[in-house]
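Shown next, in C-alpha cells, is the structure this report addresses.
The complex is shown incomplete by one protein chain, all other protein chains being positioned as in the whole.
What follows is chain A.
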Amino acid sequence: MSNYRDHHETEEQAFALKLRNRLNAGAATLPADTAARLFEARQAALDSHSRRASGLSIVSFGRSVLSLGGDALRPMSAALLLVAALLGTDYITSSLQLDEVEEVDSALLADDLPINAYLDRGFDTWLSVSNSSAER
C-alpha cells in the first residue's frame, strides 16, 4: 500500500517538475514592458527599504550601540551606556547648581543693602526682632 502511495507521489512530482519547466520557460519570455515594470517595482521597494534602514530612530540607535561587539560584549556596552548616562546627568545638575549660586551672589552684591550688613551681628538681632514683632 505504501509502495503504491510512494509510486503515486513520485509520479505526481515528476509531472509537477515538467509543468514547472514549462512555466519557467514562459516566465523567462515575458514582454519587455512587463519586465521593465517589474524592475521598476523592485527598485521602488529597495529604495523604501534603504530609506527605512538609514532613518535613525532612538530604538535603532540603542540597538546598534548594544550590538557593538556582538553578544559577549553586550553587557559591558550596556554598563558603559549607563555610566555615560550617569556622568551626563551629574554634569547637568552640577552646572544647574552653579548657576543658582551665581544668581544668589549677584543678587546679594547688586542689592541696596550693603554686603557688610550680613556680617553685622546687630543686623541679625534686628531681623529676628522685626520678624517676631511682625508676627505679633
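Here, contacts are C-beta pairs under 8 Å (C-beta built on N, C-alpha and C of every residue); 3 or more make two chains touch, one makes a residue touch a chain; residues count from 1.
Assume contacts and distances are computed from a predicted model.
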| item | value |
| --- | --- |
| Listed names "Large ribosomal subunit protein bL32", "Multisubunit sodium/proton antiporter, MrpE subunit", "RNA polymerase sigma factor" or "Exodeoxyribonuclease 7 small subunit", with the criterion being the UniProt name of the chain not displayed | "RNA polymerase sigma factor" |
| Omitted-chain contact residue, chosen from A:Ala45, A:Leu96, A:Ala110 or A:Ala134 | A:Ala45 |
| Residue of A:Ala16, A:Leu98 or A:Leu127 touching the missing chain in the full complex | A:Ala16 |
| Absent chain, residues of chain A that touch it | 12-13, 15-20, 22-31, 34-35, 37-39, 41-42, 44-46, 48-50, 52-53 |
